[in-house]
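Here the complex is missing a single protein chain, while all its other protein chains stay put.
Right, chain A next:
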Amino acid sequence: MDIGALGVGGVLFIALYFEVFLLISFFEQKPKKKTNRAPRRYPSVSIVVPCFNEEPTLAKTIYSLLSLRYPKEKLEVIVVDDGSTDNTRAIGERFAQTHQQVRFFHKENGGKYTALNLGIKESGSELVGCLDADSFVAPDALCEVIKRFEEHPETHAVVPAMHVYKPRRILELMQAAEYTFGIFIKRTFDNLTAISVLPGPFSIYRREMFDRIGFFRHAHNTEDMEIAFRMHAHGLKIRNSHTASVYTTVPTTLRALLRQRTRWSQGFLQNSRDYSYMYANPRYGHFGLLVLPFGLTMFFGALYAAGYILYTTLFFLVQRVLDLATTGVPLALPQLPRLDWFFLETGVLTFLVCAMFAVTLFTMLIGKNIGKTNIGWGSLVAYFVLYGFVAPLWLARAAWGVLLARESAWR
């Protein structure tokens, strides 16, 4: 095995170690099944919907909030238009006029975090949450979140289980599998009290927490990640409710997907730099010891593995072209693989990659089971075939953006 392949073996070892660790942690404390039990108490809740040019989906998002099975007098929806240039403002104003639960604010464009902060400051509820204007909640999602707060009263925030809304195209199918994997990850991180991000779709916070540690920050366009880092820095607990389902629309084109993921990845690198003191620091528990170091290692590990595969493939192709040009041997059509076990690729790396796929598939099936996700084999195939090709693209772009100290684009 050459030194480059040894490096890939090292990356696989770390990745497998992490997944094995997660599986052990998951089975240590298997999640409870969903029940019809109502919360003991219904605290007041404000859901902030920050929006910028969300005309196509805003109404559906607000309707989904208004359809939550929750006492109307305890739930308010605060729509904050962050200087949209489309019809978003008119839609928000119309809802505010026709629904008592909805309040609408319009402000100059200042970024998502400014819209969130305005909504939080305007809210007087015990709990405050946010919901991106391209996402929709299941009717029982809020009750499930409240029950999680009741189970762990020391909790300061709860994140839901995120699903892709009606995946149809191949990139959506790929992301549906990825989000299902995310359901397993979040649930397991809950066991480890190491949840690393509070996503825009329906993360719910105790309102008093913002007075204690401050409001959302710009945070390299990843305010949802930074607030999680900050909460860990202050020793505040984040929990996951795998039974609270939220459905979000996802990028349908490669260009949009790359832009979104580059922002997330670059935000991770930049927030990691800002909170570097938490790395490998036992004071921050599994978050500092495992989640952060592993995330960073895999960021560069995945880039390395992709670079190695790209290099060896290009090297092989260039060599073939040079050989053909030098030898004068006519170009022949590629032959079908020989149907002989002797010539099957059975190196150590092959089995390790198979083991990695098997463990990942197993964790996805757990995610599908606990999140009651309706993903099919098409999603799994799309994920396993495509993800390895597209993920390195946004990782490389994010690393490049950090190197150049360039701000990631929101849209």
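Annotations
Just so it is clear, a contact is a pair of C-beta atoms (placed from the backbone, for glycine too) under 8 Å apart; a residue touches a chain by one contact, two chains touch by 3 or more; residues count from 1.
Convention: contacts and distances are computed from a predicted model.
The complex appears with one chain absent; UniProt names that chain "Thioredoxin domain-containing protein" among the candidates "Phosphate transport system permease protein PstA", "Sarcosine oxidase subunit delta family protein", "Carbohydrate ABC transporter ATP-binding protein, CUT1 family" or "Thioredoxin domain-containing protein".
Set against the missing chain, the residues A:Pro139, A:Gly347 or A:Gly376 yield one that touches it, A:Gly347. Contact with the chain not shown here comes from a single listed residue; of A:Pro43, A:Gly110, A:Gly285 or A:Gly307, that residue is A:Gly285.
Chain A meets the missing chain through residues 13, 16-17, 20-21, 24-25, 28, 282, 285-286, 289-290, 323, 326-330, 342-343, 346-348, 350-352, 355.
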